[in-house]
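A short worksheet on the structure shown next.
A protein chain is absent from this complex, but the other protein chains hold their places.
Just so it is clear, A, B, C and D label the chains in written order, and each chain counts residues from 1 on its own.
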Amino acid sequence: MILGKVVGTIVSSTINDGIKGSRYLLVEKTDQYGKKLGDYLVALDIIGVANDELVMVTEGSPSRETPETVSKPVDALIVGIVDLIDENETVVYSK
Amino acid sequence: MILGKVVGTIVSSTINDGIKGSRYLLVEKTDQYGKKLGDYLVALDIIGVANDELVMVTEGSPSRETPETVSKPVDALIVGIVDLIDENETVVYSK
Amino acid sequence: MILGKVVGTIVSSTINDGIKGSRYLLVEKTDQYGKKLGDYLVALDIIGVANDELVMVTEGSPSRETPETVSKPVDALIVGIVDLIDENETVVYSK
Amino acid sequence: MILGKVVGTIVSSTINDGIKGSRYLLVEKTDQYGKKLGDYLVALDIIGVANDELVMVTEGSPSRETPETVSKPVDALIVGIVDLIDENETVVYSK
Partner (left out) sequence: MILGKVVGTIVSSTINDGIKGSRYLLVEKTDQYGKKLGDYLVALDIIGVANDELVMVTEGSPSRETPETVSKPVDALIVGIVDLIDENETVVYSK
């Protein structure tokens, strides 16, 4: 999984994903300190994430392994909002 | 998913993909502002995209998760035409 | 899918792929003009491609989605020989 | 598989992975000598790894091929703690 911050929304009325009311977010990758890295991807949000929240994103086939995404053409999924990250016993990120 | 603009068509009469009348497009990756990045891929189009439209592309195995592409050797699929992108509450791309 | 030109053959008598008479080709990636990029991969050929032909290659799991490759350990498959590529309404490659 | 050292923990109370008590670790990639490379990923730990241990990480779909991760949206899994690495008949890493 990778870390990223939600920075925007992609609207596509023609989306052919078979998911009712799917919501695609623009995610900017970050390091473990929440610092943005200037590298972006589009990920499906099924948990309701707010702008600027730090999230974990699953990429590739495993994105399909939730009840909402099974057998859907989705290759990036936000799986959780990060509360806290520690590195070498020190808290380096806190929500 | 990644963002890209359709810039061309690939014609292959010998294509061995098992998809009747499959249409492969040359897609140039873009950023969220629709700016082309000089990086290209070939993606299957099953929704009917016109030249220069901004699209969302799914890569890898999830490309097979539509009725048209199930069990087909396709690793990149155009899943939707982008209408609008907002970044930090500002519209940065509009069709 | 990516574009590439066939530049050679890989012979492996011990190949453990379960495909009878499998033929692996050395493919050099190209841009949409057929210009070689100095980046190589090994792909399975099941359609009979000649040296220097421009081909489309599927990567990853979707490579297994043909009758010949189903349930086989193949991660790159030549799916078609390219006849023609147009970019912005201009033919940029022709066989 | 890739090699990496465990350097931290990611806490996400909202994680939507369907795995009870899942534990995600921050892993810094290393070379075969255990030297850290400054490149990080988040991987699921189901074997109980301690901080600074050198581990093998499986990426992508195969991460789901354990009883704990089957049909789960996990794209990186710690599969083992490395005891020893030899390179050209010389031990280059030992736990």
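Operating definition for what follows: a contact is a pair of C-beta atoms (placed from the backbone, for glycine too) under 8 Å apart; a residue touches a chain by one contact, two chains touch by 3 or more.
The model shown is predicted, which means the values in this text are computed figures rather than measured ones.
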item: Touch list for chain C against the chain that is not drawn; value: 7-18, 24, 26, 40-43, 51, 60-61, 63-64, 71-76
item: Interface residues of chain D (partner: the chain not displayed); value: 1-3, 31-32, 46-47, 56, 58-66, 69, 77, 79-89, 92
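Throughout what follows, only the chains that are shown with their structure count from here on.
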item: Type of chain A:chain B copy interface by residue overlap (half), same or different; value: different
item: Distance between the centres, which are taken as Cα means, of chain D and chain B, whole angstrom; value: 33
item: Shared-contact residues (touching 2 or more other chains) in chain C; value: 61
